[in-house]
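Just dropping this structure here.
Heads up, one of the protein chains got dropped from this complex, but the rest are sitting where they should.
So, subunit A:
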Amino acid sequence: MTKNHVIAVLVNDQPGVLQRVSGLFGRRGYNIESITVGQSEEPGLSRMVIVTEGDDTTLEQIEKQLYKLIDVIKVVNLSANPMVSRELALIKVKAEPAERPEIMGVVETFRAAVVDIGAGSMMVQVIGDTEKIDAMIELLRPYGIRELSRTGVTAMTRG
């Protein structure tokens, strides 16, 4: 059965390591829904969080193929256990002065924040799991989204 999986990959912080990982997904026909990379708790190592789609056999192959890369230290299937996943989005939404109170209402309900106001627009920052951000975007869409930037998912297992 095809479903979304969230995988954390601890890698050596070497030039080209992102290319090795993303290239592996590309050439073996695995899907990347989102990929984020940043420092880990240990100097010299980065942690990638990859959201991918596939059945259990595909996921098993993805993990095994990732382990074949010399720069990959550890692969963890985060979504196999309870986890916290977060994504950040910046949404520039069309906002004439008259519409602003209404938009602010949406922002407050979602515990998002307005981080910039222009002449005819507002920039909203929202943090949460993917569903929350999807919902926020849908609510803001009627006002007219001018620009949208999402970071992709980062995640950790609970406990």
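Rule of thumb we're sticking to: a residue touches a chain if its C-beta (ideal position, glycine included) is under 8 Å from a C-beta of that chain, and two chains touch if they have at least 3 such contacts; residues count from 1.
By definition in this document, contacts and distances are computed from a predicted model.
Trainee: Of the candidate names "Carbon monoxide-induced hydrogenase, CooL subunit", "Acetolactate synthase", "CoA-transferase subunit beta" or "Thiosulfate reductase cytochrome b subunit", which one corresponds to the UniProt protein name of the undepicted chain?
Mentor: Of "Carbon monoxide-induced hydrogenase, CooL subunit", "Acetolactate synthase", "CoA-transferase subunit beta" or "Thiosulfate reductase cytochrome b subunit", the absent chain's UniProt record names it "Acetolactate synthase".
Trainee: Among A:Ala8, A:Val72 or A:Val93, which one touches the chain that has been omitted from the display?
Mentor: With A:Ala8, A:Val72 or A:Val93 as choices, the missing chain is touched by A:Val72.
Trainee: Return the single residue from A:Asn12, A:Gln39, A:Asn81 or A:Thr109 that touches the missing chain.
Mentor: A:Asn12
Trainee: Among A:Gly23, A:Gly38 or A:Pro142, exactly one should touch the missing chain; which is it?
Mentor: From the options A:Gly23, A:Gly38 or A:Pro142, the contact with the absent chain belongs to A:Gly23.
Trainee: In the full complex, which residues of subunit A touch the absent chain?
Mentor: 11-12, 15-16, 19-20, 23-24, 27, 57, 60-61, 64-65, 67-74
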